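I am attaching a structure below and will ask some questions about it afterwards.
A protein chain is absent from this complex, but the other protein chains hold their places.
Going in written order, the chains are labelled A, B and C, and every chain counts its residues from 1.
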Amino acid sequence: MQLTHLTQHRLFLPLLALTIILLANVLFSPEFFHLEFKDGRLYGSLVDVLNRSAPTALLAIGMALVIATGGIDLSVGAVIAISGAICANLLNSGFDALPLVIFAGLAAGLAAGTINGGLVSIFGIQPIVATLVLMVAGRGIAQLINSGQIITFQHEGFAAIGVGTALGLPMPVIIAVAIFLLVQILMRFTALGLFVEATGCNPTASHYAGLNVKAIKFSVYGISGLCAALAGMIITADIQGADANNAGLWLELDAILAVVLGGASLAGGRFSLPLTMIGVLIIQTMSTTIIMSGIEPKYNLLIKSLVIIVVLLLQSPTFRQQIRQLFGAGKAMQGDRV
Amino acid sequence: GESSQQAPASATEKNLVVGFSQVGSESSWRTSFSESVKAEAAKRGIELKFSDAQQKQENQIKAIRSFIAQGVDAIIVAPVVETGWKPVLTEAKRAGIPVVIVDRNMALEDDSLYLTRVASDFVEEGRKAARWLMEATEGKCDIVELQGTVGATAAIDRMAGFNEVIAEHENARIIRTQTGEFTRSKGKEVMEAFLKAEQSGKSICAVWAHNDEMAIGAALAIKEAGLDPGDDILIVSVDAVPDIFKAMADGDTNATVELSPHMGGPAFDAIEAHRQGKTDIPKLITIQGDVFTQATAAEEYAKRKQ
Amino acid sequence: MSERKTVLQLTGVCKRFKGVFAVNHVDLNVQEGEIHALLGENGAGKSTLIKVMTGVYSADSGRIELCGTAVSPQSPLDAQRHGISTVYQEVNLLPNLSVAHNLYLGREPRRFGCIQWRRLQKDAQALLRQFDLNIDVSESLSSYSIAIQQLVAIARAVDCSAKVLILDEPTASLDAKEVVVLFRILRSLRDKGVAILFVTHFLDQVYDLTDRITVLRNGEKVGTFNTAELPRPQLVAHMLGKELQSIEAEKTASRSDDTANTTLQVERLSTSQGLRDINFRAQAGDAVGLAGLLGSGRSEVCAALFGLAPLTEGQLSLRGNHYRPKSPADAIACGIALCPEDRKIEGIVHPLSVRENMILALQAKRGWWRPLPRHEQNQLAADATARLRIVCSDPEKPIGELSGGNQQKVILARWLMTHPNVLVLDEPTRGIDIGAHAEILQLIRQLCAEGMTLIVASSEIEELVAFSNKILVLRDKQLHTVIEADAISENAVLAAIAGSN
Partner (left out) sequence: MNRRYLPVAVTAVLFVALFIAGSLQFSGFASARVILNLFTDNAFLAITALGMTFVILSGGIDLSVGAVLAFSSVLCATLVENYGWHPLQAFPVVLLLGAVFGTTMGVLIHTYKLQPFIVTLAGMFFARGLATVLSEQSIAIEHPFFDAINNFGFSLPGRGWLSSATLVLIAVFAFGTWLAHFTRLGGYIYAIGGNSQSAVLLGVPMGMTTIAIYTLSSTLAALAGIVYSFYTASGYALTGIGLELDAIAAVVIGGTLISGGYGYVLGTLLGVMTMGLIQTWISFHGGLSSWWTKIFIGGLVLSFMIFQRWIAVGLHTRLQQK
């Protein structure tokens, strides 16, 4: 009874999938589970998984909200590049007070979000194209800021965003967790979550019920822009350089993938940030596992696609029922024979 | 119909018009390359039509065809990939426009399709990197490899050249290889994982990175793991972008093989020679890439930083 | 009657949702050439039973026989192939396709592998003309009002019907005129031998049209009766399981038209949607009815009051203050509420729960930063469920899983919670059962007594007459006549709607 209760919990299947992928490492590389405490911080592959998940997690938090309103934000990868470029150039230009730099980066993200939000909610342009525009042009803007070069910088304080340690964990993990908690509280302890979901479920009816649908759509793109800017700073600080050409390239797809692995529908509606985080972890664990396993890189994509399909199928009620029937049928046949 | 025939006529009266189809702007090396060609054209008073293909061959082909439609005097192509150029170069030939291939090679059987190639040799770069490493370690080394993007010509050829030399040394082997996608971030991420998989890096003798960016990323990862890049683990890479000289000067990486971005000069030379009616233009102009090490890194950095 | 052939026979059909019976061992037989009414309260299981018959849901147990052979339709398409055609409760057509295409989707006339669009449109035009509907069939469906969409859905089903025609509340938003046309057509189909199953909450229509009646209650069958032999009170008793308290035909006392007491004043109202020059005034405790034909502009008046259609001219004032809402949020802030006509698109927010649907407008009024505490939400939901007698086992259930009538009540509850000064109801009793209908009328009276102002647009003149103390009759988007107080009677309204100036 208790067990069935457990298996029916909505966190169960995604967690199961994550565990299975983690356990695959027992076969390939047992070092994966090695953890030690070194120089005041936890050290090991599991920590790396968390650390490398942080930017995607931040993107996915914003993306989850955008998707919940029935939109999509393809521009986050480009926003990463822009915020990184702005921060790096400021650091090199002498205006290197940390709060100022961080503020500038966030402002860039907010500006990007405002553009997206404006296009979607005021001009009524379809989200996928509206944000595609910034996805293309945004990377151009970042390259323009950097003149196509990688801008490196030396700044202990800013670098700490990417490589620092707090509470024995890498700083990016702390930042991602903090933002996660903040947004989760904002969504679940105020009425915002309800408004976002209602907007995604039925915008017309929500409008009739007195919600300011436009403002809600507008603000989720803003939040998404801010999250992306933060992710951009982490990525930039991590390599102590702003790579406008490659920072965050195709990361939007990972973020969307995470949100969907977390059970959200791209048509809008219900969303769950905890489940989205599990989705992020599944994706990153998969990447790290592939690197650790020593499989030839040309098989990376094949493995990734198969894992995704299996995880999705696991979550599909129809598939589970088919498996159960197969299983049940097997039992019945055995019974017949006896 | 009228206007399209006017274009070449008016162009000859004025200065030379050259179309340049560039791969994209995926790395800072590539950007330096574009800038160098533009600067060279400006110096010579050549009107350069620049087209960025955003890493897509189809865009390059479109650009070349539109250069033909515009009736430019010559076309320079830095191809994204070796194959697939025959149809469009045939068209250029029909239109009587000379084509110069720069950087990567093109697989063409018929060498009348182009005027000349100003080439860098990726396989040779791989060999040079390997030779340097084999010398530094006396042929005994467990190497981890950071590959470029899977399927990219530069990655495939550098790997082939490197492995060719390694094969001659029985105590040298590649113990791990994974793609770092030519980027700093991914290079760092992969190196982090390698370090953990190889007893905190104790069993790694050297990193062989297909470009400088990944090498810099790897150096960061090694430092964060508490080891000393350049000493505990050697790092060798290709490209010779300014940043790697800084890293070498700081003792973080060990060697790089230069891939010169200054290929515009020889290309324009060939075009101008062709216009003057010269016929003895060589079909291959090789750009030599040297190996740079920590020894000269500081002064090279000062020179290249601008 | 007994010698008639049975066309559709259900035996012991069960359907459970999450373990709860929606349909519980129901037997039903529908005969050739009869019109068979399927009646019951909201949530009795009528729509579910129909969906089982037509392959939308698969039955958990039981047998379905068509002309003596067992069938188990896997999908509506399958059911159509068996000769069963259906109009479902909510309008289920495709807003993006043209009216003509909706009528013939999947049955388009073809020649040489190409659809013949000309012929299709001509056929469509002809088909709709049978329903006295003369509209441009090449326009997309979404440009027509929900009532027209309803007619189109009926026309499609009627045109496909081979053996069995099932209609689930087809008359919910139709006017008397359209209903007459529909009945004429149904009778002629019956005479051709088609078996017709008909669901409605209008008992007049049941007695007018049907031959036999099957009553469901709580998913179980109460019995099948010959219409002619079943008196009305007894039918109601079967449906409700108890007698219906008779509602006194007491009229709201007529009041003096006291300008000082005016809650809502509308002057020369015109909108971009075509309303012209509407004037009226309502005071606290008034119930103003809006009557008119299809497309006469009733819904548009409601929309204009609620800030959904920009005014091109005219003035509104609310309790003496200038009032010009730009959006529903504005209107709500000023104390106006609108219970919209198209519940599927404008009302329910589907995967959200019943509780969330109820508190949505109230929460929107409070703003996102002042969330209603959960226990208060639960309390409000429980109160509303009790007050409106909503059949709903769990307020956390997605609203889409409620029966149509109960969804309507949830939306009504949503608006009552905001305690508006002016409550605008557009077809409030659409799809509401007879018991609840009486309750809602009572509720309207009660609200008026509490000092609320109600504006009610309805196609049911009878109900308008029952509670209004002022009826505005609209024609061609203009105010035609105002009938007040003692002058209000069904005949007067009918005459105003039909007659010339």
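FYI, a contact is a pair of C-beta atoms (placed from the backbone, for glycine too) under 8 Å apart; a residue touches a chain by one contact, two chains touch by 3 or more.
What you see is a predicted model, and the numbers here were worked out from it, not measured in a lab.
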Partners of the unshown chain among those that are drawn: A, B, C
Identified contact with the non-displayed chain, of A:Ala60, A:Ala130 or A:Ile234: A:Ala130
Sole residue of C:Gly62, C:Pro76 or C:Pro398 that reaches the chain not shown, by the stated touch rule: C:Pro76
Sole residue of C:Tyr88, C:Phe198, C:Phe280 or C:Tyr323 that reaches the chain not shown, by the stated touch rule: C:Tyr88
Sites on subunit A contacted by the missing partner chain, in the whole complex: 74, 119, 123-130, 132-144, 148, 253, 256-257, 260-261, 265-266, 298-306, 308-309, 312-313, 316-319
On subunit C, residues whose C-beta touches the chain left out of the figure: 56, 75-77, 79-80, 86, 88, 92-97, 101-102, 105-106, 108, 110, 113-115, 138-140, 156, 272
Those residues of subunit B which, in the complete complex, touch the missing chain: 1, 3-4, 6-7, 10, 19, 22, 24-25, 31, 34, 48-52, 54-59, 61-63, 65-67, 69-71, 81-87, 107, 109, 149-153, 156
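By definition in this document, only the chains that are shown with their structure count from here on.
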Inter-centroid spacing, subunit C versus subunit A (mean Cα positions, whole Å): 44
Between subunit B and subunit C, centroid-to-centroid distance (C-alpha), Å: 71
Where subunit C touches two or more other chains at once, by residue number: none
Junction residues of subunit A, two or more chains touched: none
Of all residues in subunit C, those that touch subunit A in their complex: 306, 308, 327-329, 331-333, 338, 340, 345-352, 356, 360-361, 363-372, 414
Subunit A to subunit B touching residues, read off their complex: 29, 31-32, 34, 38-39, 44-45, 48, 52, 143, 147-150, 152, 163, 235, 238-241, 243, 245-247, 249, 288, 290-292, 294, 296-298, 300
Complex contact set, residues of subunit A against subunit C: 189-192, 194-195, 197-198, 201-202, 204-212, 269-270
